[in-house]
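Just one protein chain is left out here, and the rest sit where they should.
Chain naming follows the written order as A and B, and within any one chain the residues start at number 1.
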Amino acid sequence: MTTTRLSSWLLLGGILTGFLGSAWQGRLASAYSKPGGFRRFHQRISPDTIYYPPYAMLEALALARWQPGKTLVIIGGNSILNGVGQPADELWSLRLQELLGDSYVVVNLAFRGAYPMQGAALVAESLLRRDIAVLFVANTNPPAATGRAPGGASGYLYWQAQYQNQLVPFAARAESIRRWLDSLPPLERQQQAEERLGAHLEAWFRQQSLWHHVGYRHIFTVWNFVLARDFWMPRASLPDNEPSAQPLHDRFQNFLPQEMAIVRSFSESLAVPGAADQWQLEAGSRQRLSADIETSIVPLLRPRTLILLCENAPYYLDQLSPAEKARDAFVYSACAQIWRDHGIACEVAGAGFAPVDYIDRAHLSGDGGQKLAQLVARKITQLNHP
Amino acid sequence: MSLRFLPKLTLPAPVRLLGRFLLGLAIGALFHYMLYRFSLPVQPFIYVAF
Partner (left out) sequence: MIFNTYWFICFSAVFFPVYWLLFRPVWRKPWLLAGCAVFHYHFAGPAGVIPIIVIGVATYLVALTRRRFLCAAGIVLCVAALCFYKYALFFCADLLGAFNPGAAAALEKQVRTVLPGAAPLGISFFAFEFVHYLVEVWRGQEPIRRPGDFVLFAIHFPSLVAGPIKRYPVYVPGLQAGLAGVTVDDVAAGAQRIALGLVKKIVLADNLTLAISFYGDGFAGLSTGQAWLFLAALSARILLDFSGYTDMALGLSRLLGVRLPENFNYPYAATSLQDFWQRWHMSLTSWIRDYVYIPLGGNRHGRLRQLVNGLIVFALCGLWHGPAWHFVLWGLWHGVGLMINFSYATILGSVGRGLAGVFARLPALGWVVTLLYVAFGWLLFFYEPLRAWTMAAKLFALHWP
């Protein structure tokens, strides 16, 4: 063999070794890699800054918190339960841990912009399947209902969990996702196909686990405008910097007309006037919400789940007409009942909350977080000891 | 750019071969890294649009 040919073989051998070696490192990282001193997926370790924690990291975080004999409370949902608006030390899930005491361990895996059945819900499902005592808490609003496990910024977690065989076989969910994929326009369908293929490859080569670990511990390699010049810094060196709430009089003025339109849309899309000045849920919406719940949440998880329907801030609700207020109250209570009808505990969160408990239309301040923690602690205890 | 001096730098064969293997390792790791990068928001090639 000539030297040139030998050198080509060595290069190709090196490529194969380098690739497989990286995959092996990725497999190791998927078991141990997780943010240190974790409290939540704050902005600097979230998709907002092009950091997409792999599914294995979520599970590693949950398992690291869990201890035999204790109940693991997994918090999912969106930015409201993530604690946007609450500085790291005022995070509501820390208060929840204090209130629940030593027999519980709380881990906050909520993602900004996530639906209740994305991310954390999959971890809860996976751990329940392994007979670990888990309770799952997530939030939503009446029209959003369960959302869909794939799709959106956090949807990749579903495909990863699926192809890593972490989920309970659930035909209704698979069928609903298949129909959803078929209904997508070609470009979005292609994007979902790419996301699925990526998740398939992740199960084999663990590229997300390895390179997110490198990005967290050593160097991050993708520019983003939030971090701009600091984009390359290891995410471990960038602490949770969620700011404190603005002074009360500045909190609710931004985009007021748009925010009011959102507040109104929560109930007007679902309720229709019924007999004797009563409101009723529009039949199609009732059916859709019911079908959403039925096809999204595995039966195993339902008795271990608490869903919070989070109300909008009183500042906005106060600007509704009496009829709109009545409609709003009706929709929240009727939707909560639909969840309960499917064997899932559901509470409306926001009753008795003051303007100071919010930082904007939806997110809770430190004060609001304390109230939320009290409500959830009470409900969790009931759920665990019916 | 003049790179004419490069051929004059002849390294012993074993060193060159080791260098090729190490380059291969780096490329292999790069290919693995690319699998990660493809999942992130990808910019289309400018000229594909033409």
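FYI, a residue touches a chain if its C-beta (ideal position, glycine included) is under 8 Å from a C-beta of that chain, and two chains touch if they have at least 3 such contacts.
Just so it is clear, the structure is predicted and the values come from calculations on it, not from any experiment.
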Fill in the blank from the handout: Considering the complete complex, of A:89, A:175, A:194 or A:341, the missing chain is touched by A:194
Completion exercise
For chain B, residues touching the missing partner are 1, 23, 27, 30-31, 34-35, 37-39, 42-50
Completion exercise
Contact residues on chain A toward the hidden chain run 4-5, 7-9, 11-12, 15, 186, 193-194, 197-198, 201, 221-225, 228
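One rule holds for everything that comes next: only the chains that are shown with their structure count from here on.
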Problem - Distance from the mean Cα position of chain B to that of chain A, given in whole angstrom - result: 38
Handout entry: Interface residues, chain A side, partner chain B - complex
Key = 3, 6-8, 10-23, 26, 50, 52, 156, 194-195, 198, 201, 205, 207-208, 210-212, 221-222
Practice task
Please give the residue numbers of chain B that touch chain A in the complex, ascending.
Solution key: 13, 16-17, 20-33, 35-41
